[in-house]
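One structure coming up, written as C-alpha cells, with questions to follow.
Note that one protein chain is taken out, while the other chains of the complex remain in position.
Letters A, B and C mark the chains in the order given here, with residues in each chain numbered from 1 onward.
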Amino acid sequence: MSSTNTGEAIPPTQKTIIITRFDPDKDEVPRKQEYSVPCEDNWKVLDAVNFIKDELDATVSYRWSCRMAVCGSCGMMVNGEPKLTCKTSLKEYGDRVDIEPLANFPIVRDLVVELDGFMHKFEAVKPWIKRAKEKAEDKAALHDTKLTFSQSTEELGNFKQFSMCINCMLCYSACPVVANEPDFLGPAAIALGHRYNMDSRDEGNAERNEIFRGEGTVFSCSFANECSEVCPKNVDPAAAVNQAKFEAVIDWAKGLVLPSPSSGGSN
Amino acid sequence: MKTLLLKLEPLIWFMFGQGILIGTILLTGWILVVGVLMPLGIVDPANLDYMRARELATASLFGVIPLGQLILAALLVLPLWKGAHHIRSLLVDFGGGERDGIVGGLLYLVAIVGSGMGIAAVVGL
Amino acid sequence: MEITRHDIVIVGGGGAGLRAAIEAAENNPTASIALVSKVYPMRSHTVSAEGGAAAVAREDDSLELHGFDTVKGSDFLGDQDAIQYFVQEAPKELALLENWGCPFSRNEDGSVATRAFGGMTTKRTWYATDKIGFHMLHALFQQSMRYKNIVRYDEFFVSKLLVDDGVCRGVAALDIRTGEYEAIVGRAVILTTGGGGKIFPFTTNGTIKTGDGMALAYRAGVPLKDMEFVQYHPTGLPGTGILITEATRGEGGYLRNSKGERFLVDYDYGVGNKAELGPRDMISRAIVQEIEAGRGLSGPYGEYVHLDLTHLGADTINAKLPFVRELAKTYVGVDPVTDPIPIRPVVHYMMGGVDTDIHGATEMPGLYAAGETACVSINGANRLGSNSLTECLVFGAAAARHAMEFSQGSSNGSDAALLAQVEEEAGRVENLRGRKKGGEKISEIRRELNAVMETGYGVYRQQDTMQAGVGAVAQLRGRVADLRLEDDSKVFNTELITALELTNMVEVAEVLAVSAAHRKESRGAHTCRDFTTRDDENYLYHTMANHDPAGPRLGKKDVVLGKWEPEERKY
Partner (left out) sequence: MAGPAHPHSMAPPKPARTRAAPPQMPSTWWNTPRMRTYLLFDATGIIYLLVGFVAIRMIRALADGPVAWQAAMQSLENPMYIGFHVLSLISVIFVAVRFFRLFPKAQPPSIGPLKPPPGPVIHAALYVVWIGVTAVMSLALAGVIF
C-alpha cells in the first residue's frame, strides 16, 4: 500500500503484464504469457516483473541489479519502446503492459538478450586513454606533484555528457541502422569513442577516426535521432555520432593534403 | 563496391551536408516562383522571359565572380546529393543492408551524372 | 567438462576486481588473467557509488591526518599498519585512475577538486559530480579492455573454490548462459565480489550483493573477520533504499526533524561542530534517536527525517549533485531544489569480510581477497565515507601483485583432482535445478531472513533480539537446503542462481548474527542498548568466525595498534 506524500493510501491497481517467454531448448519461437499483477501506485515496471518472478512464476528470466537507473542491466521493450524498466513508472501505462526483450538483439532467454555483439563493438573503438609518449617521459603533462593531468572545467565539459553512458543498449534497439546493418558500430560505441576523442588527456584521435571510417562506419548513421530520444541519461549519442562524422571528414581531408605517418604502434 | 564506397563516405557525406543545407535554402525560392507561382499565373511568367532569365543566369559580381552561374550550379547539383544519400539510407532502413554497396553506388552515379549535366548546362550559358 | 588454465583467477568484476586484473596484466604481459563475474563488469555494484574516493591531495592535509581520521573513524579497531599503507598508496592509486580517464571534477587550476566528507578533518574526497563509482568503474573497465591477456568470463557464477592439498587453485564456475559447469583453474585466486547487503531488507545495495565471495571463502575454511560491523548510511530514500550521497551534506545540506530543527546542532549527539559531517554511525544513531523521540515524520515506508538542500540553490545542485536531483525526482517525486528529501538510515556497507593480511592474502595459500569482500581491516568498526573505493584500488592492486608473485612460485596441481571437484559440484547444483520436491520458497525465505536481520541487527541492537536472531538464522540455514525450484531449464536459469545466492546470504547472515551476539559492547556501527560503552579491555580484538557444520566457531585476532592509542571517540 503506497500513498501520496499527503498520506492518504492509494490501493494497488490490477494490471495485466504480458511477458515474452522463450527457452531455446523448449520453444521454437518466442511466445507471450500474461500475468495479472496488483501494482502499487508508485511502482516501476521492474517492480511488477520482480513481483511476477517472486510470487507468480519463478521461471521468468531477466537481468537487473541496481534498481536506481545507473547499472544499465534492465533495458527492455515496454509497449514497443525501449525503456529502463527500473526508471519507468507503471502509472504511465494503462492496464495492459507488454514487455519484450530489447529489439535488434538475438534473444538468449525470455527477456535476456545476447550482449557479446555489443561488447565486441564496444572494444573495437579502443575506449581508453591513449598517450603518444609512455608514462615516464610524459611527466611534463602531469600536474606538478600530484601526477594527475591538468584539465580545465571547460575541457571536462567537452566530453562529460558522452561519458554518462551506462551501456543500457536502448539506443541500439531504437536505431534503424542497427536493425539493418549488423556491423554498424552503433550509437553507444561511437559516443564512447567520441568521448575519448574529446578528452583533452587523450591523443588517440587519429586511430579512432580510422576505425570510425572503417567497417561499420559512423557514416552509416542516417540521423534518425531516435537514439537520443530513448537515452535515459541524455548522453545524446546522435550528437556524438554526427560530431564524429564532422571530425572524420576533417581528418580525411587532412589525410589527403598531408599524408600523416601511420600512427599504429602503441596499443 | 562496398569498400570503394567506404573510402569515399566522408566526401559523400560532406556533399550530402551541403546538399541538404545549401540545397534546401536555394531550392525554396526557385520552386516557389518557377514551379508554383508562375505556372499558376499568380506571378506573370513574362517577368522571367528568355532575356530576363539569361540576364539573371549570367549575372556577375563586379564583372569577375559569375555569381549567377555559381548559385545556379549549386541549385542544380547539391540537391541531387541529398536525394541520392537519403534514398540510399531509406532503402537500408527497409532491410537493404546487404545490397547497400550496389544500390548506394548506383544512386551516387546518378548524382554524379546529374552534377555533370548541371555544370555543363550552367557553363554552356 | 571444460577446464581452462590461467595464471590467476579473479572472481568479481567491480572496482577491486578490475584494478587487480589491470595490475596483473600490466606487470605480466605474458601472464593469462581470468576475470570471472556473474554479471557484465560494467553492472558491478561499484557503479552506484556517488560521493567520492578519499586520498590526500591538498597542501593542508597529510597522510598522518588521513590515517588518524580513519583510525578514529574505525573506533580503533582498524589495523594501523594496514591503514598506514592504505593512506600512503591512496594518492598514487587515484592519480592512476585519473590518468586512465576518470572524469574527476576540477579546481580552477586544473587539478582534481576535493570535497568534505563525514569524519574527515580536511577536504580529501576526490569526486566526479556525484557519480564517482560509475565513472571509476567504467574507466577501469574500459582500461582493462586494453589488455589482451585479460580473459573475461562474463555471466559465470562461481559456486565453489577448488582447493588441492590446501592450496586454492581455481574455481568451479557455472556458465549462466548455457547451464554448463567449467573449471577455471589458476595458481592463485582473488575474491573481489563485494559485500552482502541484500541479507537486509532495506539497503542501498543492488540485488547482486549477496556475499558470494565471503560464503565461498567461509565454506572453504577461511575465517571471516569483524562480520558484526554493518554500516548504516544515514541518508537512504525510504521504500527503495536508494543511496543519497553524503556529498549532499559535504556540500552543506542540513538534516531536519519534523519541527524543522537542525537536530545535529540543536541537540548533543556527540558530533560536536561537525554536525551533518560527523561519521556515518553517529549520524545514523542520531536520526534513529530523533525518530524514537517522536520528532520524525511518518510516510508509507516508515519513519523518516528531512535532508534539506534547498538553501544550496539550483546552480550548486545541478553542478555538483545532478544525480541526487534526478534520483529524488524519479523515486520519491521530490525536487531537492525546492523541497527537502525524505531519508532514513539504510544498510550500506559491510566492514567485515574475508580475513586478509596487508597484502590481501588469506590464511589459505593461493587465496586472496580485496575490496568490500575482504577485511584487511582498515575500516575496523566503522568505515569513513569515500574510503571504500580507494580501498578497492589500493588492495585490489596489492592483492594482484602478491597473487602473481605467489603464482609464479607455485606448481599447477593436478587437473584430475580439480576436475573431480568441479564434477561433484556440478552434480550437486544439477540436483538443485528445477527441484520440485522441496518445500521452501525462495522469496519466502528471503523475506524471513530480511525480517530477522532487520529486527536483530539494526542501528541499535540488544542481547535478547540478537540471541533470538542467531537461532532464527540457524533454522533458516536448515530450511534453505529444502528449496523448491520451478525452473528446470539449462539456459539462463536465474531462479537457480537466486537459490545459490540465497544459500550464500543465509551463511553470511549466520556468521554476522553469531559475531554480533558475542560482542557485548558498543563500538563503531555495532551499538548495543544493553552495553552502551566501548570496552577496550575485553573487546579490543577482531572477531574471527570459522566454518563449522554446527554453526560458526568464533575466535579472536589481535588488533595491530600503532602510534594512535585508543581514546574516547569524540568529534
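We adopt the following convention: a contact is a pair of C-beta atoms (placed from the backbone, for glycine too) under 8 Å apart; a residue touches a chain by one contact, two chains touch by 3 or more.
No experiment lies behind these values; they were computed from the predicted model shown.
Checked against the hidden chain, the listed residues B:L6, B:I87 or B:L106 yield one contact partner: B:I87. One chain of the complex is left out; on chain A, the residues touching it are 20, 22, 24, 29-30, 77, 80-81, 100-101, 103-109, 114, 116-118, 120, 157-158, 172-174, 176, 178-182, 198, 222-226, 228-229, 236, 238-239, 242-243, 245-247. Even with one chain removed from view, chain B keeps its contact list with that chain: residues 19-21, 23-40, 43, 45, 47-54, 56-57, 59, 72, 75-77, 79-80, 82-90, 93-95, 97, 110-111, 114, 117-118, 121-122, 124-125.
The rule is simple: only the chains that are shown with their structure count from here on.
Chain centres here are Cα averages; for chain A and chain B they lie 38 Å apart. Chain C has its Cα centroid 26 Å from the Cα centroid of chain A.
Chain B and chain C have Cα centroids lying 63 Å from one another. Residue positions of chain B with contacts to 2 or more other chains are absent. Residue positions of chain C in touch with at least two other chains are not found.
The residues of chain A lying in touch with chain C in their complex are 1-3, 5, 7, 9, 23-26, 42, 53-55, 57-59, 61-73, 87, 108-110, 112, 115, 119, 122-123, 126-129, 135, 142-143, 146-153, 156, 159-160, 163-164, 166-167, 192, 196, 199, 201-202, 267. Interface of chain B with chain A (complex): residues 6, 9-14, 86, 89, 92-97, 100.
Residues of chain A that touch chain B in their complex: 176-177, 179-182, 213-215, 217, 219-220, 222, 245, 248-249, 252-253.
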